[in-house]
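Data first, discussion second: the structure below is written as structure tokens.
As you look at this complex, bear in mind that one protein chain is not there, while each of the others sits in place.
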Amino acid sequence: MERKPIKKVLIANRGEIAVRIIRSCREMGIHTVAVFSDADRTSMHVRYAGEAFHIGPSPSNESYLNMDKILEVAKKAGADAIHPGYGFLSENAEFSRRCQQEGIIFIGPSPEAILGMGDKITARRTMINAGVPVVPGTTDAVTSEDEALETIRQIGLPVMIKASAGGGGKGMRLVKEEAHILSSLRGARSEAKTAFGNDAVYIEKYIDSPHHIEFQILADSQGNTVHLFERECSVQRRHQKVVEETPSPIMTPSVRAEMGAYAVAAAKAANYEGAGTIEFIVDDKLNYYFLEMNTRLQVEHPITERVVGVDLVKEQIRIAEGNPLPFSQEDLRQNGHAIECRIYAEDTDNNFMPNPGTITHITEPLGLGVRCDGYVYEGYTIPIYYDPMISKLIVWGKTREEAIERMRRALFEYKISGVKTSIKFLERIMDAPDFRKGGYNTHFIEDNLSFLMAETECAYECENLALIAAFVEYTTQLREIEQTMSPASSRHGSDWKEFGRRLAAWRL
Amino acid sequence: MERKPIKKVLIANRGEIAVRIIRSCREMGIHTVAVFSDADRTSMHVRYAGEAFHIGPSPSNESYLNMDKILEVAKKAGADAIHPGYGFLSENAEFSRRCQQEGIIFIGPSPEAILGMGDKITARRTMINAGVPVVPGTTDAVTSEDEALETIRQIGLPVMIKASAGGGGKGMRLVKEEAHILSSLRGARSEAKTAFGNDAVYIEKYIDSPHHIEFQILADSQGNTVHLFERECSVQRRHQKVVEETPSPIMTPSVRAEMGAYAVAAAKAANYEGAGTIEFIVDDKLNYYFLEMNTRLQVEHPITERVVGVDLVKEQIRIAEGNPLPFSQEDLRQNGHAIECRIYAEDTDNNFMPNPGTITHITEPLGLGVRCDGYVYEGYTIPIYYDPMISKLIVWGKTREEAIERMRRALFEYKISGVKTSIKFLERIMDAPDFRKGGYNTHFIEDNLSFLMAETECAYECENLALIAAFVEYTTQLREIEQTMSPASSRHGSDWKEFGRRLAAWRL
Amino acid sequence: MELELNLEDRKAILKEISRDGNQITIAVDDEIFIVDLVKVGPAEYSILYKGRSYNIEVVPGREPKHYTVNTFYFTHDIEVVDAETRYIRSRDNATGGHASNIIRSPMPGKIVRILVAVGDTVEVGQTLVIVSAMKMESEFKAAKAGKVSEIPVSEGDTVDGNQVLLVIEPAEEA
Partner (left out) sequence: MELELNLEDRKAILKEISRDGNQITIAVDDEIFIVDLVKVGPAEYSILYKGRSYNIEVVPGREPKHYTVNTFYFTHDIEVVDAETRYIRSRDNATGGHASNIIRSPMPGKIVRILVAVGDTVEVGQTLVIVSAMKMESEFKAAKAGKVSEIPVSEGDTVDGNQVLLVIEPAEEA
């Protein structure tokens, strides 16, 4: 195998993940190239990278998804590799192929691996052949309604109808009653057609209290594949992960070893190279089934980094350079417990509506066991065009209990003004008895909504102190104004600098 | 042994260590009480604690060293324990005794243990009795000059004369030549008399290329004592530690095991309870000798926390509550490598002169493997009365090399404006070949001063860009002024708010 | 100095009794508070009250004399009511200003579609405008029936938080 040291990486992404990737590159002595859209000139990844180039208008399909432009910048800047982060072009087989053609290393899997795992039905078939357990259901796309009815009769209700090209919950229908089978099938297909231009669907047994548990894998170009244990991702809202932790509170050592071995088998079956994630659906009895493979770095990768003690971005880069993995499965251990909370700019009291805007003040949590991966800064305006995630807060503790207490402490310290955030909501999750117990499944948020959304009352004292602070702020301003407007001071009318300084003080 | 849960802790300290202690208390659900001097009303520990009380004027002997006042506040606030941090009252046997008398738990050792280890000669004798190797020299204070001469003839030159009650390099003399013995002895005694009111000195063999290596220990009230491995603290300037790391790059597993066992023996010999540190002096051949015991939490404790995975403040509190240690020696492992840099407000280009002042801007380093324990914030004025340490930057890496690269990355990200800091100097230490090699001793800074202080030249380009930025800043201000002063805008002369807003913008 | 402050539905009268450096004595309605209060940042106050330490942030609101005050867990909208405010309010009441018929964007975003035109009659619950922000689309619906009298934005516009999207003239009360 040829080894080619990477000297300069273009990061085809923005936000916290771009900053996070640049950090690892810096530590490796690798030069970095940022790209940015109109909306992102002042974004942290542009300021933090060694070089930065404009690639187009704000909407991502005209910038961060513009392969031609990104490849053009990579060549102009002399980048020998591109890291796609997550989202955008990270799971785009065409982009992986274009990089290959241009002689630029794509820090991610081959186009074939992306394609093979991107199509759910192909992926499912590959896993069945490799002996990995999958949810009972169809192996092929369902082409006729009769076939669908027959399959459902075999599996038994409830079932889930899913778009073959799907993702993000689109083209998905849960069917619990016989009477709804046909209407759900038609609905799923028409939605899939609209969303993905492809109405192929498949049918799976519906798992009733599902836990979403995924395994991180790393595979080098020499055929070595290891797993870095699991992540529990069952705290979800609208199929979007909100809190992740590792180890999973429901996992046992023997099931972990089994699932880990299947995750490695799955990656090998896909001829996978790089960092990837095998998602499983797990029921309350710890029966587990392959769900899908994500052929990229996950948002929640830091909890694995903390507990296993590995920098996953560095490993991705080393694999892309053609190096063998520096460790074998036996070298890897889980040490303590890590939790990640995703901090969104959103109004949790108003149906979680996104809340872009200007950050007027930010205090990030620090200290023992706390990692904060963000990208916003004081004075930065979060653009309206992209994901509302501000940062990821990751804590580590010797035990799960300590990690939860540390997360509460860190959320308490985390202050962001100017935009509404999910911080308070996340604190409620940490306090929820169902979360503390640890046996929660993907219905957790739904089931605990009244607890999570409960209006906590501001004590009478806290209300009065808020009034006092506003009173003092107002009267202090007023006094300053009167002082400056008074005849005594207007004598020095020409001293605009002093005047400005005073006004500045009030307005601040 | 009686177990008494602690519900409220008064932190008899300030700065980063007070904030760090409050963090652990918060995670344990323990209420916190801060105390503050005149100069510290706006200090972070006051803002971050649950309660805060004023204890006196700015000079520490009228506030942070005022035992009566601190105990009075503890009783008023209903604190059942006091954490002294480091410095101030942390190694004051009288304060430990006063707490005992008042029925308040002192989170630290007994008055007897502090006294026993505080007097260097007593400590030395205890260690000899316990079989712990000590530097060849006198066991008793030297009372006559003849005795001194005789001892020095026995040990052989070079020797070190040290004040019995000493610390911080005061009352200390290195003697290399016979001719200087008497003058050095007299100098050391008179300095000791002035500094500590006690002219007792003792004489030790001088170790030529000494490494300062210390072992962290924890001892509970049930007689269990463990060590948490070593810290390498040889990067020192004027006997002040600047950079610490663990594991020590010169340590071998067998010497570590031996020294660890002696550290435990030393703590047991002192009837020690709580967290403490056994300092050793180690020569290039790994001969090691007991130097002294610090009966408190050390500034550099976080590197041990990171590599061993233990929260030392929490363990201190649990021990003070009467709980047994939750782990035995066999449970403890060193995992990876940690380095700490101490960030001082000082002018490294001007003889390291302290540089207090107002923080106008601060960006703290974040991301994988980085911990920043500080206390200053934007707009905060560092007082002139206390230690110039702003924060401690701690990084972890899987290997020593990764830790060094991560520290460089973190120092690069760390931006503090308004005061001068040691950040650039610390970056040079990380780059120094002697530091990278790892075999350095306490002469490191002295020996590498020309490398560490070398003037790096700002490239012509960087100078021109600095000029351009200043030009744009000035001309932008000028334009804004002209605009506001123009007749067109003065028509709206009464709109003082808009006017103020604009002026504010320029002045910022 | 005595002032009326509104905190959401609560009306409170605050009166400063004395001030000595950071030590301020203030009456809130009939209760006396002795606080140690100091401004520690552009918008941040540190308050010590009965020994307890509070961090309170006072951010100027979108309108003059309005403040957004953040205490530990809570966000309060506080308005200082002075003579001018009272005057404006009485005038508005006299002329019957109906703020509730103004549809504002609660966040910055982009106008994806406007489903009505000036002059259209709208029903309660009818979708009027769709705004997109951060990969999500939000629909804005009519809270009252009436006639669209103004649409100061166009499709494709980028709007700020609190910007007026649409004004509805309410239907005559039956």
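The chains carry the letters A, B and C, assigned in the order they are written, with residues numbered from 1 in each.
Basically, a residue touches a chain if its C-beta (ideal position, glycine included) is under 8 Å from a C-beta of that chain, and two chains touch if they have at least 3 such contacts.
As the structure is a computational prediction, the values presented were derived from the model and not from experiment.
Participant: Name every displayed chain that the left-out chain is in contact with.
Facilitator: A, B
Participant: Touching the absent chain in the whole complex: find that residue among B:Asp68, B:Asp146 or B:Glu461.
Facilitator: Hidden-chain contact among the options goes to B:Glu461.
Participant: With respect to the chain omitted from the figure, which of B:Pro136, B:Pro158, B:Pro324 or B:Pro354 is a touching residue?
Facilitator: B:Pro354
Participant: With the missing chain put back, one of B:Arg153, B:Arg333 or B:Lys424 would touch it. Which one?
Facilitator: B:Lys424
Participant: Going by the touch rule given at the top, which residues of chain B touch the chain that is not shown?
Facilitator: With respect to the unshown chain, the touching residues of chain B are 345, 347, 350, 353-357, 360-361, 384-388, 415, 417-418, 424, 456, 458, 461-476, 507-508.
Participant: For chain A, which positions touch the chain that isn't shown here?
Facilitator: 33-34, 41-42, 46-53, 76-77, 377-380, 497
By our rule, only the chains that are shown with their structure count from here on.
Participant: Measuring from the mean C-alpha position of chain B to the mean C-alpha position of chain C, what distance in angstrom results?
Facilitator: The separation of the two C-alpha centroids amounts to 48 Å.
Participant: Could you work out how far the Cα centre of chain A sits from that of chain C, in whole Å?
Facilitator: Centre separation, chain A to chain C: 33 Å.
Participant: Let me have the rounded angstrom distance from the C-alpha centre of chain A over to the C-alpha centre of chain B, please.
Facilitator: 38
Participant: Going through chain A residue by residue, note those that touch at least 2 other chains and give them in order.
Facilitator: As it turns out, chain A has residues touching two or more other chains at 508.
Participant: Residues of chain C touching 2+ other chains?
Facilitator: In chain C, residues 41-42 touch at least two other chains, as defined above.
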